[in-house]
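Heads up, one of the protein chains got dropped from this complex, but the rest are sitting where they should.
For chain A:
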Amino acid sequence: MKAFQSEDPLLQVRNVTRYYGDRIGCANVSFDLWPGEVLAIVGESGSGKTTLLNCLSTRLAPTAGAIEYRMRDGAMRNLYQLSEAERRLLMRTDWGFVHQNAADGLRMNVSAGANVGERLMAVGERHYGNIRATADDWLGRVEIESDRIDDDPRSFSGGMRQRLQIARNLVTQPRLVFMDEPTGGLDVSVQARLLDLLRRLVADLGLSVVIVTHDLAVARLLSHRIMVMRHGNVIETGLTDQVLDDPREPYSQLLVSSILQV
């Protein structure tokens, strides 16, 4: 399978702006995302990364601008002109959203198997045996032992919860996944395992991903392209290694030079 060959973007973002009162959340953000492409949005806390991610994923209506998405039938649709039912179907099937805090993306009081199976039922799967088998397969793909399928995620470690959240998101074979600091708050060895897992799944499934992170090492490992944000504005964009090896803007240079060497 070859990436970067498709001629049609999956997501087209034009001048997306979000105000909170008279404060800017993010301003005039435009970009295209192609199938199989991973875009990292980097910047410090308060730079507008998460505001932008929430606008893109229809969790927060932008004040201005347009976001168009290529539906499975090939038609480009304006996300904020979809009906509520269409939008919910999209979020449950064709999209995923991986939260920093796994508890925000999981149902903590139902079993691991049910967490994964629930998304399958949302796309119409009804056969219990099939749902359980698929859930078991996905738990395996995110390296959760089969014998934990009936345990609820409250008994899981942070890293396991995050892997479960990823399985829950990917089981419906989405085309676009949003991730908000997916490795934040995990210790480094757990982070490394999760990153490797994500890197492999993204490549194998040909996913398009928009990932928000303040960790440039995560961006380097996972993304093809980087967008640097500051004070709600996109100040620099480019190929990931171009922005990290040859940053042009003062703030990008500061970000890159602030990485601790191990």
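The rule we apply is simple: contacts are C-beta pairs under 8 Å (C-beta built on N, C-alpha and C of every residue); 3 or more make two chains touch, one makes a residue touch a chain; residues count from 1.
The rule is short, and it goes like this: contacts and distances are computed from a predicted model.
Participant: Which listed name, "ATPase", "TatD DNase family protein", "Phosphonate C-P lyase system protein PhnL" or "Phosphate ABC transporter ATP-binding protein PstB", is the one UniProt assigns to the chain that has been left out?
Facilitator: Missing chain, per its UniProt entry: "Phosphonate C-P lyase system protein PhnL".
Participant: Looking at the full complex, which residue from A:Asp104, A:Asp137 or A:Asp196 touches the chain that isn't shown here?
Facilitator: Of the listed residues, the one touching the omitted chain is A:Asp196.
Participant: For the full complex, which residue in A:Ala61, A:Ala103, A:Val123 or A:Leu254 touches the chain that was left out?
Facilitator: Missing-chain contact among the listed residues: A:Leu254.
Participant: Could you tell which one of A:Ala61, A:Ala103 or A:Leu239 touches the chain left off the display?
Facilitator: A:Leu239
Participant: If the hidden chain were put back, which residues of chain A would touch it?
Facilitator: 1-5, 34, 37, 192-193, 195-196, 199, 221, 224-225, 238-239, 241-242, 245-246, 248-250, 253-254, 257
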